[in-house]
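With one protein chain withheld, the remaining protein chains of the complex are depicted in position.
Our next item is chain A:
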Amino acid sequence: MVRDMMSGNESFQLAATARVSFLLSTENPPIDVVIQSGVVPHFVRFLIEQYGFQHKLYSVSALYAIGKGSLEQAVAVIKHGAIPMFIRLLCCSEECYQLKELVAAALGSLANQSPDFRDYVLQFGTLTPLLSLLDNHLEPPMLHEKITLLRACSNTLAIVCQGNPAPSFNQIRSALPILRRLIHLNPPVGVIGDVFEDACLCLSYLSNGSAEQIQALIDADVCARLVMLLGFSDGKIVEHVLRTVGNIFKGVDSQIQKIMDAHIIPSLLYLSQSDNYDVEVRWDAACALSNAARRGSNEQIRFLVNQGCIGPLCDHILCPDRKTSILCLKGLKSVLKASEIMHSTRNLYTLIITDFDGFGKVEKLQSDPDIGEMAMKLLMKYGV
């Protein structure tokens, strides 16, 4: 096979490529054997224009399979310059959906290997063709046969937006206008639902960062839609959106105000006690409220309390999820502090917290190794 592939005869090469790509699609693909045989550069070479569509398809599929392997195996793909070739294929003007779908998936699998790989993939300018494919195929009328390509693109987009450390915001901010369009698709079911969910996931990553990042999101005019998405029945979507909202609440006052103005609080209150979704949704809603209570101005906290935020914070303070529990405690502390400043004579909010048995619950946290001290201090200072 290796000999066939290196031969100058195109039909021998095609047959051999097909065989290897088949071998790699089996359950335990012999990736190392293939790499050692030295055929990877050939696969990359077959991606240039002069080779036929089928030939390219087999080559991409082989490279995709190797790229999904271990980190070392994936290195082989990158080392031989597959990425720029992939990007050329994505940009080509022919309507070869199937090939582009595979290429997008292959890029995604490489970027998924590690943050370094991801940045490497991004550096070559992957985002531009990816976004333009999404852009074109969202134009009405949408066609049935393009829909899986759309999914592959959105999936890869979600991959390049995530990771720890996060990608540099400037590299991915150009995705925002497309993401905005994607979260306006309707109804989000079937494949379109998957694309939709990818977009929500992207937003939750993009929102996790500096005030500048949050501002970019707000400028992209997504707030009103985010509020609406909190009413969707798909729990996954709601979870992603709650994370995004929670992140926005970590911003500065004006940003917090923006999303509050979109009437988000009633939805969060509802979700924090709704039985319609998994419990995580309730916790995430409580965390988002806590973020608002911790970062908001005194005026904003007053508004939050008037809307009924203290209830959920108290309800979830003994949450089995530690992060939620800690955040709720911190949220309450922030509320009490604000009250102290606003109500000079009497800390009015202690009364509301008492109504919800908030202090009773805080008492139970006193023995906690991490936040016991905070709980104790809070009780000593405000407890009644």
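Heads up, the rule we're going with is that a residue touches a chain if its C-beta (ideal position, glycine included) is under 8 Å from a C-beta of that chain, and two chains touch if they have at least 3 such contacts; residues count from 1.
We adopt the following convention: contacts and distances are computed from a predicted model.
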Checklist outcome for this item: The chain not rendered here carries, per UniProt and among "Exportin-2", "histidine--tRNA ligase", "ATP synthase subunit epsilon, mitochondrial" or "Two-component response regulator 24", the name "Exportin-2"
Checklist outcome for this item: The listed residue (A:Cys96, A:Ala166, A:Met228 or A:Ala262) that touches the chain absent from the view is A:Met228
Next on the checklist: Out of A:Gln13, A:Gln73, A:Thr126 or A:Ser267, which residue would touch the omitted chain in the full complex?
Outcome noted: A:Ser267
Checklist entry - Of the listed residues A:Leu71, A:Cys91, A:Val191 or A:Val252, which contacts the missing chain in the full complex? => result A:Val191
Checklist entry - Taking the entire complex into account, which one of A:Leu71, A:Met142, A:Ala211 or A:Val252 touches the absent chain? => result A:Met142
Item to check | Residues in chain A touching the chain absent from view | outcome: 140-144, 147, 184-193, 228-229, 231-234, 237, 266-267, 270, 274, 276
